[in-house]
Structure formats: C-alpha cells, structure tokens
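Following: one structure in structure tokens, then a few remarks.
The complex appears here minus one protein chain, its other protein chains still in place.
Now for subunit A:
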C-alpha cells in the first residue's frame, strides 16, 4: 500500500511539473511579446499546479522551486512593464483579478516586490497588505510555502534602518512587525498540520512536519538579521512576541524547535540580558517538550560565550546568570514532574559546565549544583539507563576537566553523594576518569585525608562492590583498570615522611579490602612506594630519626611484611617472593639484619611451600641467588644458612641443565668482590665442579635417551665461570683446570656422537677469542692468561 502511495506521488509530481512547464512555456511566449494579459493568464494557470493536495512536503517543495524560478522571470517582466509605462498600482490591482486565491497571492507577492522596489508606496504598507492577504491560504502546506515565498521576496526589502526602504521613525518596528506576523501565521499553520488527517498517520505527519520546520524557523533568522533591532526592541517586542507564540501554540514539536531556534539565531549578549524572560518561558512549555536538550543548548551557548573572552564575564555577573539559570532549572524540573532522570542530570550537567566557565572561582556553586542533583536523584535508587549514567559521568567529569585537579573534586562534599547513584560499572568508569585526570595532570595527592576521600571515590576499582559478585568483566579490562590503580598508587607522594606513612597506611587499608583478584596489582606499587620512602629515610641524617617518630624504616618494614603476607591469600607466590626479596634488599641498605633475614625466610618458605612449578622454581632460585649475593648485612651464620639453603635448592631442581646452571650461579655466593669476608675459593671450586658433574650427567642422559651427545653449551658456560673466577684471582681455579675443561669441550665437539650445534660452536669460539684477547692485552691479565693454551 505504502509503496503504491510513493509511486502515485511520483506520478502526481510528474504531472504537476508537466502542467507547470506547459503553462510556463506559454507564459514565456507572452513575456517575449510583452503581452501582459496572456502573461497573467498563463502565470496564474502555471501557479494553479501548486494547488495540489496530493504531494508530500518534499515533493511539493520540488514543484514549488520550479514555480519559484518562473516567478523570478515574471518579476523581471513586471519591472520592465512598469518601465514601459504600465503603472505599478494598476498591475497590483490587475493580478488580483485572478479567481483562484493561491495563484492570485503568488502573483500579488511578486508584483508587491516590484511595487516596493518602485518606492511608489512605503514598503511597510505593501508588506502589511501582503502579509494580511496571505491569510486567505489556510491550508497548512500551501500556506507555509506561500508565506515562505513572501518571506523570500521581502527579505531584502524590509524597511530596516539603513535600508533604502527605510521609512519614518517607526520603520524598524514596521519591519519587525511584518516578520513577526508572518512568523506567527506560519507557525500556526505548521502546528495545525499536527491536528489534521487520521490519527494513525501521526508518525508520518510528524516526519513531514519536521521537514517543514526550517520554513518557519527562517523567519526568526530574518528577525535576527534586522539591523535596527537593538537590545531594547529585542526585549520589548521581538522576544516577547516570539515567546508568546511559542508558548501559546501548545505544540511539542514547534516549541522544541523554536526555542532552540531562538537560542541559536539571536546574539549571546541578548540572551544574557533577557535571560529571565527567556527562561520564564520554559516552565510554560508542554510537558512533553524535551526541555533539557534545549535548555542545555542555551547553557552551552552561554558557556561558549563566556569562554570567548574574559571581557564578557562582567555581563554574566551583572545579570546574575547563574542564579537565574539555577532557578529556571529548578522550576522546570518542578513543573515537569515526570521528567526522566536523564533530563535532570543533563540540565545540571549543562549548568555545571556553564558555572565552571563563568564562575571558575565559585566552588560553592559547583557543590550546590551537585547537591541539587543529589536531592533530585534521592529516592530513585541506582540509575538504570545507560544514558543517564553517561550524563552523570559527564557531570562528574566536568569539574575535573576544568580544574585539572582532583583536589577540587575532593573538596566538593556532594561529589561522592552523586556517585552513589551510579551502578557499579559506571562507578568504575567514573573512577577511571578520575584516575586518568590525575595521571594527565600529574596531580599530587598529598595527604592521607585526601587519599581517603579519593579512594572513597574510586572504590569501584578498589574493591568488589556489593551485588557485583559475578565477574563478567573482561579480563583485559580488569587488568587495565587495576593497572591504572597501580599507577595512581605510585603517584601518591608527600615530602614529609610522617604524612607519607599515613598515606601508605591509608592505601594499605583500602587495598587489603580489595580482594584477592586485585592484590597482585595493588600490592606491588604500594610496596615500591613504601620502599621509596624508606630510601628517603636512609638518606636523611640518622640523628633526625627519633624514636617516637613512627616513620622509621623498621616500622615501615613491619607494615610491608603484613602487606605482602596478604598476597598469600591470592595466591601469587612468585610475586610475593619477589617483593620479599626487594624488601630484603632494602632492609640490607638500612642495615637491619633481622628484618632482612626475616624477609629472606619468608621468601624461602614461599619457595619451598608454594612454588612448585619447575620453571618458576628456576626463575625463583636465580632471583634468590642474585639477591643474596648482593646482601652484605648478614653475619656469617645467617649467611651460611641462607647460602646453604640456596645451593641445596639449586641441586634439587628437576632438569639437569637447570640444576647445573643454578649450581654454578651459586658459586658467586662465595666470592663477592667488595666483601672481604666472602672470598671462599674452595667452595667456589666445589660449586663449579659440582656443576661439571651435573653437566656430565646431563650429557650422558642425553646419550642414553636420544642416542646422541647433548649440547656442550653447559660446559662452555662453566668454562666461562672458570675464566671469571680465574681472572678474579681465585687460586683454586688453576690454569690446568681451565686447560682441561677446554680440552674436554674440544673433544666433545669433535667426538663421533657430537651433534652439530652452530650456537655452541660460536659460543665456544668467542670464549676462546676472549682468552686470546686477554692474552694480547698484556700486563698482569695477559700474563695470567698466557699460561692457557688454546
């Protein structure tokens, strides 16, 4: 059915165009032969095509545009006709003889245009006559187009100030009056469309109406272009009359569109100076009007205006724009009882933007807005729809963006209250926004109260919120979130150690409540931040640290221990162990042997009890060895215990090559350059020999299982260790032992069972090159190496 409708319409349009063109052809002929009578006859017939009721606005527009073009030619003809001696007054009468009203009025407007140009009568009189006569068209679509034509031909002929058609003292009023009247009539026609035709076509009608809205809005644009309209006239006449029409028409579509039009076409300073009047209209609009959007756009405009130049700001203060807007919003919300939450939030959000722009110094305004928002949200529960949540996020983000400083948000007492109305997901989103703001602006959060408040704000990220048991959250997103929290924790800083400690404690309190999933992300940054503090304390003059101050490294280490312990619940033993080792090293720097020992103990325990994966063990053992090697705080006994354990662990690794590598790494535990107490060549040799044995065993195993010789890489690695200690002057490492190892490797590589291994070949070759290089160096080193035969 509908499809046919479209096809029929095409046909009707085509027929209309044909009819129009035919008559236009005869009209042209009449114009060419200066035949006025025929020109009038055919032009009227041509215009009769516009009398159709069958076309939709879009198609009708097509037809109208064609007629419009033809009328331009006719207008030129009329002008020439008057030059040839035909009186314009006579012409003006002549066209009115047409029997059909629509063609008659199109012709009248066309001649009227020439009449005004002739200046034989005041423009205002002619315009008044035209706009009055157009009342004859009560059909909405035809009326709108006719009046649109009138508006079009009269635009440049208004008796505006400075125009060549300027009239007496009241000239601007006359121009305004004309446009206002045309506007009013057009709007009435436009609104009337809504009430005509069957109810089931409401949607179609509304669509058609929206296609026509610019015809109506154009009048407001014309009004805004009238030079002579100053603020007073705008206030007294233009705005009052336009608003009167808008309010009285009681039509949702018109009100919504026209209010927006008013806001968009007239200058900002006028809006500012007539704010009360303009805002006064809003509560009078139909309840279904989307006031929030319109009002928001007004505030956005004013915000932009305020941003345009600092010079305009006094205007805002003078008219108390904030108070007025704030009141207006209150009234609108009150008047529209069932306004959805999204509307309320959007309004406050725009007001907030406005306030931030105009009154950046008035935090109380900001808080006031948030407070009002809270009042409106209270009793409504969490926000259900995503749009309003988005708006709340926008609302809360605005101050952050403006001030670039989370500090400000933390000062706003209502800020967290607003957040309460967000669901968990959105809370998290908001929290991310806050963190990003801090990151971007490198905001310093410098005391524990602020940290407390901040963590309260971002608690969506810090802990599982009630009713959010299911973790449907994407793993990747979760990591992203928690990483941002981690970055935030890193950024907390205060130069005063006491305060810093408080901050650490506060963070600790929050993150420990965060549940096992978060701890692996949140604990490490806190530990490192705390270690930073410890390092600062170390650098301080020792004497300053008094007993009664809480911020001593010792105390901090205690706290750290607790924090790391929390990780056991996760469990992430690898992470925990690394952290223990980090702390141990820090304790080493602070000369706190018992503390360091305790951390090592914890690390070992984890190794023994929790780290069971062989690969993880390998990594862990190397970490342990590396850390232990650097420790200097330990006494012989403690060190022995720890070293012994470490070597023990090494030998118990699952895979032979891993064993071998761990064992030769242990050799370093017995020879530390800068510690005279740790120079035990015997045990170094022992470790290396043991490593050799294991390498041998590995070789044999490979032979047994795969029938080919395993890699000689392990031997070459051990050779490198030999060379290291040889060079360090460990007497137990002799030339002979080095020499025999080289031979062993050479044999292995040339043996029958040897599998070609280019990597090992290269490794070995470069090792030998190194020896040669050291020889060539000469001096003590060269001498030492000289004995080794390659």
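Convention: a contact is a pair of C-beta atoms (placed from the backbone, for glycine too) under 8 Å apart; a residue touches a chain by one contact, two chains touch by 3 or more; residues count from 1.
By definition in this document, contacts and distances are computed from a predicted model.
Asks: Hey, which one's the missing chain according to UniProt: "Vacuolar protein sorting-associated protein 26A isoform X1", "Metaxin", "Superoxide dismutase" or "Autophagy-related protein 13"?
Replies: "Vacuolar protein sorting-associated protein 26A isoform X1"
Asks: With the missing chain put back, one of A:142, A:157, A:218 or A:389 would touch it. Which one?
Replies: A:142
Asks: Taking the full complex into account, find the residue in A:96, A:288 or A:731 that is in contact with the omitted chain.
Replies: From the options A:96, A:288 or A:731, the contact with the absent chain belongs to A:96.
Asks: For the chain not shown, which residue from A:28, A:79 or A:192 touches it across the whole complex?
Replies: A:192
Asks: With respect to the chain omitted from the figure, which of A:51, A:79, A:417 or A:536 is a touching residue?
Replies: A:51
Asks: Hey, which of A:32, A:132, A:164 or A:320 is the one touching the hidden chain?
Replies: A:132
Asks: If the missing chain were put back, which residues of subunit A would it touch?
Replies: 51, 93, 96-97, 99-102, 104, 132-133, 135-140, 142-143, 188, 192, 196
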